[in-house]
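Report on the following structure.
Every protein chain but one is kept in place in this view of the complex.
Up next, subunit A:
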Amino acid sequence: MTQTEWDRDAVTEVIEQKKSMPGALLPILHGIQDRIGFIPEDAVPQIAKALNLSRAEVHGVISFYHYFRTTAPGKHTIRLCRAESCQAMNAESLETHVKARLGIDYHETTADGAFSLEPVYCLGNCACSPSMMIDHEVYGHVSPQSFDAIIDELKEVAA
C-alpha cells in the first residue's frame, strides 16, 4: 500500500494544542480530521506517544467511531440518512438513485474525487425527511431531482 502524503505539521500542531485536555484523544482525532480530512494510519504512533497510550489503543478508538476515517475523503462528503423516519418517506428509493447517480456504494469515493458517500443514522431532521448532509449542511425533503440539482451546483462551483 502506498502511503498518502499528509501535512505532518498540522498533525503535530493539533496534538500539541490539545494533548493536555482531560480525555484528549477524541478532540485530537477531530482536530486532525478537521484539518486534513482524515486520520492517517501512520500518524497513530505520534498520537499514541503524546498521550502515553499504546498504538493499539489509539487504533481501537479510531476504528470504533463511524465518523473517523483513515483514508482521504472526496472533495465533498455526502451523508445519506438511512434511519426509520427517512425510510417512511422513501429514503430507500432515494438511496438507489444516489448510488446510481454517483456510481459508488457507501464508504466509497467517486473516481474524480468529487464525492464520498457515507450512510448516517439520523440527522435530527426527521420532520423534513428524507434527509442528507453534505459536509456541514443539512438538506431536507430530498428527492432524486433535488439531489441531482444540488450535486450539479456543487460541481459547477468546483469547475
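In this section, a contact is a pair of C-beta atoms (placed from the backbone, for glycine too) under 8 Å apart; a residue touches a chain by one contact, two chains touch by 3 or more; residues count from 1.
Definition applied: contacts and distances are computed from a predicted model.
Novice: Just go with whichever of "NADH-quinone oxidoreductase subunit F", "Heme ABC transporter ATP-binding protein", "Glycolate oxidase" or "Putative glyoxalase superfamily protein PhnB" UniProt uses as the name of the absent chain.
Specialist: "NADH-quinone oxidoreductase subunit F"
Novice: For a quick check of understanding: of A:Ala43, A:Met89 or A:Ile104, which residue touches the chain that isn't displayed?
Specialist: A:Met89
Novice: Which is it among A:Val14, A:Leu29 or A:Leu102 that touches the chain not included here?
Specialist: Here the residue in touch with the unshown chain is A:Leu29.
Novice: List the subunit A residues touching the unshown chain?
Specialist: For subunit A, the residues touching the absent chain are 22-27, 29-30, 51, 57, 60-61, 64-68, 79, 83-89, 120-129, 131, 133, 136-141.
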